[in-house]
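Of the protein chains in this complex, one is absent; all others appear in place.
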Amino acid sequence: MILNEILIAGFGGQGIMLMGKLLAYGAIYKGLEVTFYPSYGPEMRGGTANCTVVISDQRIGSPVRNEFAYLMAMNQASVDKFSERIKPGGVIVCNATLVESPPERRDVKIVKIPANQIAMEMENPQVANMVAMGGLIHELKIISYESLTKGLVRVLPQYRHNLIPLNEQAIQKGFEALEKKLNLEGYDEQSKGTNCDQPGTV
Amino acid sequence: MILNEILIAGFGGQGIMLMGKLLAYGAIYKGLEVTFYPSYGPEMRGGTANCTVVISDQRIGSPVRNEFAYLMAMNQASVDKFSERIKPGGVIVCNATLVESPPERRDVKIVKIPANQIAMEMENPQVANMVAMGGLIHELKIISYESLTKGLVRVLPQYRHNLIPLNEQAIQKGFEALEKKLNLEGYDEQSKGTNCDQPGTV
Amino acid sequence: MKRVYGKPDAMTDVPFPYCPGCSHGTIHRLIAEVIDELEIADRAIGITSAGCSVRNWRQFDCDMVMALHGRGPAVATGLKRAQPETVIFTYQGDGDMAAIGTGEIVHAASRCERITVIYVNNGVFGATGGQQAPTTLIGQFSTSYPTGRDPRTSGYPLKMAEMLARVSPESYIARVSIHNVKNIIKAKKAIRQAFLVQIEDRGFGLAEVLAACPTNWRLEPVRCMQKIKSDVIPYYPLGEFSSQSLKAQ
Amino acid sequence: MKRVYGKPDAMTDVPFPYCPGCSHGTIHRLIAEVIDELEIADRAIGITSAGCSVRNWRQFDCDMVMALHGRGPAVATGLKRAQPETVIFTYQGDGDMAAIGTGEIVHAASRCERITVIYVNNGVFGATGGQQAPTTLIGQFSTSYPTGRDPRTSGYPLKMAEMLARVSPESYIARVSIHNVKNIIKAKKAIRQAFLVQIEDRGFGLAEVLAACPTNWRLEPVRCMQKIKSDVIPYYPLGEFSSQSLKAQ
Amino acid sequence: MVVEQSTYLAVSEKNLMSGNEAIGEGAIRAGCQFFFGYPITPQNELFEFMAQMLPQTGGTFLQSESELSGINMVYGAAAGGGRCMTSSSGPGFTLMGEGLTTLATAQMPAVVVCVTRAGPGLGRIASAQSDYRLATRGGGHGDYQCLVLGPASAQELYDLTYEAFELADRYRNPVIILSDAILGQMMEPVVTDHLPRMKTPPKEWAVRGKGTNPRKVIKVAPHTDEELIDWNRQLKKKYQLMQDNEQRYEALLTRDAELIVVAFGSTARIVLDSVLRARNEGMAVGMFRPISLFPYPQKALEEIVRQGTRKLLVVEANNGQMVQDVRLAVCGAAEIAHYGFGGGHIFSPYEIYREIRRLGKS
Amino acid sequence: MVVEQSTYLAVSEKNLMSGNEAIGEGAIRAGCQFFFGYPITPQNELFEFMAQMLPQTGGTFLQSESELSGINMVYGAAAGGGRCMTSSSGPGFTLMGEGLTTLATAQMPAVVVCVTRAGPGLGRIASAQSDYRLATRGGGHGDYQCLVLGPASAQELYDLTYEAFELADRYRNPVIILSDAILGQMMEPVVTDHLPRMKTPPKEWAVRGKGTNPRKVIKVAPHTDEELIDWNRQLKKKYQLMQDNEQRYEALLTRDAELIVVAFGSTARIVLDSVLRARNEGMAVGMFRPISLFPYPQKALEEIVRQGTRKLLVVEANNGQMVQDVRLAVCGAAEIAHYGFGGGHIFSPYEIYREIRRLGKS
Amino acid sequence: MSKAKGQIAINPARCKGCGLCIWVCPQKSIKTVDEADRRGIRIACCAENAPCTGCGFCYMVCPDTAIAVYKESTTEEPAD
Partner (left out) sequence: MSKAKGQIAINPARCKGCGLCIWVCPQKSIKTVDEADRRGIRIACCAENAPCTGCGFCYMVCPDTAIAVYKESTTEEPAD
């Protein structure tokens, strides 16, 4: 069976919720079950934001999780705050542009993708989150590029639909960045694994 | 044991509630248990009024009763409405001045006292209720003139305390009217009895 | 001989349950006459409220809805939004509208809700036995303040018409009285206007009617009428407080 | 060098939890300054209300009581009656005071209750995410009326100061703004008066402060200040609406 | 009805008092100094008693603009350290839900009286017991609980109201007196002097302005999620303490009873007559009268039933609201029947007696 | 959050929806044309969804000045025959007690949503289930009852909200959807097209002006005492009918279970994980999820327990409000334990698993 | 107007004897009956030999709509 708990974290304004929803649609288009759970920091406005996406081929219990198989960390604060919550054998994808000190765990796979940098190279800094998404699905494996991008029309407001090709391109760029094994370091072969199978997962 | 359920009924303005409270104080000064329960007719103001007084030497259950040992009927409407509620062996005291057709039951003692007339003769029409009280305790027997009049200071507002002697006099007049067996008619010896002992009483 | 005055059609045959001389009856009749004259009995819906008039659904020969204490304007709002073709009126006492129902009436007025409010200011909580209403005059006896209203303890009598007019730009709001024939006729006109402003979709309508509660005022009906003139009107001036939209027409 | 301006003593060290540029902070400071100047920190009790300022018991260095949404004036009334020597102020938003709490404020005002109300009119329900307040301007966007306030649907913006002044004979009621230095100084004076009228037992005090909610107005703080001047004040004129008892002195 | 003067407070003998007045007397005896309320039948005699008496005893009476406002005034006065009270009936009691959860959360002592009338909705002023559920379980949101006492005579109304103020202060919790229209209107002799005249006890948590001390804050919400969870844990403990210590009841002729009639308040008065009549006729019938409605006297009822009772007949002037509590207490140990009607039906002793007989036979 | 456009209503595939939106979708699908409400977190997404959608579908959205007023507007619109709804959370839900008893008395259909947050008092916006008791038993005075549904997924929120409108009309009774902050915020795929788009059914009892027919009166109090008693008898019958016909639940792995975990709403989601984990480890554990909270699915639970369950573990995000219902259902047939906290504690699957293990061993 | 001939009919089931009609009648053509009815009320009735003009004042003030006013061949509106 498939069960992936994914935490996407960053600060308000990075498009964290959009990433989560897009991933959820990717799961839907793959015919999988999915839940999305948003969480905002205690700050009144702005501040930190994260969301939990659970993907499974079976009925999903709790949409709220304490431990995750995947962390998509869009900034340093997210790494600091959440990397301990990743189960052994899990994956941490770091937005290398904003994460200076990646987590020091050796029992998880650590993947770096310079999302903001790639977006900047595309001359569209605001698509950094989409670049990261490309990286994330590369690691996730169960969500294809096609099913992910199919969701763009659902998560973007109408007036932004013209930007869909740009977003698709960003996702692709992110995916390819990892496909080409660029920027891959500090990865411990022994703990490799996309689906972790820890006690407590079914 | 003693158990008396007394219904005092008439129309608003006849001082029905005052009668009931006075009787209740009479019971208190006799060292008895007592409850008083007022009831007003469905009319907004004025209209009919009645109250239930239960006197016992033991703890009293319901202050609300459907059947009574005594009825003090201050007007015709009260006779018409309530005389069927008096248990066999009970007593109906009628204010003869305002009750033209007394009840036709032969299993209860029917006592007539021309309360308003006596009050008029005293040149104080407003003490008719006290005259009736005199008649009522005459029949009740368990409440003495002394214990009854002792309550006047409790039920009359301060500014009427100067009228206490007049009220006492009226009560005495009412008591004497029956003591002298004046106005006694239609009384069936066989059903005589002050405390009735029907099923349902304890 | 021809009948020139008599029970209006919009009134049922059920006699009023009020005390002798109680103004509720007069006001009921005026409402029924206006309903007759405007020929709206078929689409009028009255909202009753807690108070002595709580069961006045028995008096009006039109659809009626009972509201809980003070909520008439909210119920009327919901109903009017659901049935915009109807003509809705609430009938509310000063306890109902000026005490517990303050929020509801202020906001219905400020929304300029297309409803008609007949507001009976008799200066007292009649139904519960004569307690002080927000409208009770200074010094006036009540069962909650047996020594009379003292503004220091319980504040000043509320002038609802003036207050509501302040927040209801599209409205007809007037204060009238029923203490004599002339004023009864004026009162009817105001009630008519309060309906018309709704019917013609021009705004919110409210007629505050100064009324007597002989029982709790502890006065004969005739003395009550005199008291309205001598004591009540000086504090609660009669007149129109808002008729902007009418003038605009 | 000497410190000429700085955090007043009646304010704790806890930084404000508000968004950048939010007027709540300015108003808090003015209250604290007034408490300092009147030297009443030892006997002042603040009543907090639901809204963005719900936890402002953390900001004032005096006794505080939290009230539920809209009930501040009732809580203040009970407390003032129990502790007449204290100086009670409620701090209420326009959702709190002008929507759910309408009944409580109208009656506290008409009782001329010896309390001080600081009423923050920012034209929006800030805490719940920018829904329409009773004070939202016509045409103004909100999350409950995304196409802007249409008086036909949801009525006219409520002018609380004017309305309350109408029913509160012994009172000081004023509307002020904090959109520039001059007005901030005036606002402080009004807040001071609203306290004084209570302290000197002359009546009910209320300062309505026009305020900005940059987050829900979706405007930069500086633009907000300009908007208060250009859009808000024209609808909500500044000034004193009731100071009868003050003049009488 | 206006109480014309304060004879009661002076005399040391038995006084005839209506249940509503008895509550007022008990309150003033206990040192109640603040009453905030709104008129509603059938509690008006209490309201008016306080209107008359409080100003005479240096207290404060204020007619609020609504029950919602009244109970929040109570909260304010309680925060200020006063012994305070409000009262109402069904529709008004419903509007106090917000205030009750507020008082319970802030741990403010107060006494709230409900003189129950027939519901639901606007209902009628006839007596009923259909606010049992509202008092014992309902009203406001969240995990909170009021102490609820259900007296059955004027004397008990006096005594328990007095005690309610003590309990409220002891637990820093609102206490509800659940009375009804019969009890409220009925008059009975009441002795008052056995209870000492109380003054408001000192309350170190009350707000009076900080003076030279550290400031105090009375809260209805804490600053963090964790605090709120902890807060609830504390409250739960307190409610458990109440359950352990405050169960009150009266048991009559239960020792050998095969059938026990369970009833509270005015209904228990009527049931008493029915039970005695059945006893007189040789039936093994007893009566159990819960006096505390929260906490429900579970332990006692359970133990009594264990002694061999086969059946319980719950009689209430409602559609069966207390049955759940009885069921929870005896949990299958005895058969449970209900007799009662919502809407203001007044039982006769005979009809309950009939029901007892019917059940006794089956 | 503002829903920017109505994609949902058009598409026939799975849509990602938050629980709050799913309620709104279900309502509009069911023909809900009137929404009256007042903002409160964490139900604002529903409020704002209706603000956006109703005007687009020809319906009416009105922000009321309070919850008290909002539910009375609902009453008015219901009297006029409209399908209508309001929604809130704890503090606002408390203020609807008066409206609920009104709606129930007048037998007016309406759907009322409570997206529960942590209480009591002002509380906090963290998710909790502490309004269970208020929804199932409390709120208003008198003998009345609302139907209460407790969905556990976005799909179920959609489906049951839709059905709630049907039930409300069928029984002429208010129906409460008891959701919580977790369900409200969480997004899940929802299919919508399996339910036909409804219009308000004709209601012959609605008031629209009498026209040429006899007039109609919608009452919250009848004219005589007898009528009110009879009225209550009718209501009681109706509530019995609900109890007979509307018990809903889900039972999972209960057949051979020695321990059954009972949970509703979002907690049941978390419990599912814990139960599956325990099962995986060989424990004989099952889950029972009441879907209707009134009527409580007593019959099913009782029967399931009869099959040999030794223990029940009631898990709720409150101080144990549902325990009474479980106890009433199984009445001594199994041991009952409670695990849960008031105030907004969010369970982890592991902590419940741990609790299961602890109980399984003892 | 004072010459017009009018007549009133008082509904004994509605009249509560409040006396407002008596007070208001400009012609003093209403009085109370001598005997109280079953409700204990002395209702209003026409005074003998007092000329009713059909002005309608009594109808206007009657809180119980107990009065109907008839007039000889006229359709005049009430005084305004």
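First chain written, first letter: the chains are A, B, C, D, E, F and G, and each begins at residue 1.
Definition applied: a residue touches a chain if its C-beta (ideal position, glycine included) is under 8 Å from a C-beta of that chain, and two chains touch if they have at least 3 such contacts.
Everything numeric here is computed off the predicted structure, so don't read it as measured data.
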The missing chain sits against chain D at residues 1-8, 11, 15-16, 18-26, 28-29, 178, 180-181, 184-185, 214, 220-222, 225
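The definition used in the following text is that only the chains that are shown with their structure count from here on.
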Between chain B and chain F, how many steps is the shortest route if every step has to go to a touching chain? 2
With a step meaning a move to a chain it touches, how many steps does the shortest path from chain C to chain E take? 1
Using mean C-alpha positions as chain centres, tell me how far chain C is from chain D in Å, no decimals. 34
Could you please state the distance in Å, as a whole number, between where the Cα atoms of chain D are centred and where those of chain E are centred? 39
Between the Cα centroids of chain A and chain B the separation in whole angstrom comes to 90
Which chain G residues reach two or more other chains? none
Contacts with two or more other chains occur in chain A at residues none
